[in-house]
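Every protein chain of the complex appears in place save one, which is left out.
What follows is chain A.
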Amino acid sequence: MRIVVLVKQVPDTADVRRLDVNNGLLDRDAGEPIVDEINERALEVALRYKDEHKAAEVVVLSMGPENAIKSIRKALSMGADSGVHVVDESLAGADALLTSLAISRALEQTRFDLVIAGNESTDGNGGIVPAMLSERLGVPLLGFLANVEITEAQVSGERQGDDGTVNVHAGLPAIMTVTERFDYARFPNFKGIMTAKRKPVETVTLAELGLDAAEVSSLDRTEVISTAERPARAAGTKIEDDGNAAATLVEFLATNRLV
């Protein structure tokens, strides 16, 4: 069983997060980059399978700038076996279409029985890349799972929605995404950190994935039409009690459809 976990490096949600107003892109220097927590939960699913099935191989795959290697190393220190780092200057600011193209090529190259991803990242919140990968690779997607059971031949789990619970399953190879219903990931331990240094990480460029610059630039791309600063927070409504406060308050709540 070869499980590939997709890992995205994002700004720490506990830290400053900023978009560059000029180009609409993420200001990567604003906050501390970390492994998106939902990806850590995805990794934990793979590592638990590996705990039970020693022969299973867990590969972490990340697309991102040079320092995304830190996130890959962290995943390796938690127990993944090897890493693939897709890094290329022309990927800066890549939208979901380009991202899914690059990752799908990398997945084809690295091979997989199961791909595990987070349902959506905490920075972009698009939640669309796994579906695009499924389309591009022609493998089933089990998205937004609340739990999972993985066997040699298939993957199955529950997807919980407002209207009920759907039991889904698919034969391998497949792609699945986890939600926050999954457990937190284990902590890297000291031995893990030391052995992670010796684990292989393959760095691949777009060219090495068989994508040339012309092809990339000919892709339909998300276009940023305009950007604007978030308006400063306006002061709240203050109701002075001149004897009619109750009535004014009720009116305020009613107008804002809060009651």
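FYI, a contact is a pair of C-beta atoms (placed from the backbone, for glycine too) under 8 Å apart; a residue touches a chain by one contact, two chains touch by 3 or more; residues count from 1.
To be clear about the criterion, contacts and distances are computed from a predicted model.
*Asks:* The complex lacks one chain in this depiction; which UniProt name from "Nickel transport system substrate-binding protein", "histidine kinase", "Acyl-CoA dehydrogenase" or "Sugar ABC transporter permease" does that chain carry?
*Replies:* Missing chain, UniProt protein name: "Acyl-CoA dehydrogenase".
*Asks:* Among A:N67, A:T165, A:N189 or A:N244, which one is in touch with the chain left out?
*Replies:* A:N189
*Asks:* Give the residue, chosen from A:Q9, A:N39, A:S62 or A:S77, that touches the chain omitted from the document.
*Replies:* Looking across A:Q9, A:N39, A:S62 or A:S77, the contact with the absent chain belongs to A:S77.
*Asks:* In the full complex, which residues of chain A touch the absent chain?
*Replies:* For chain A, the residues touching the absent chain are 73-74, 77, 187-191, 193-194, 197.
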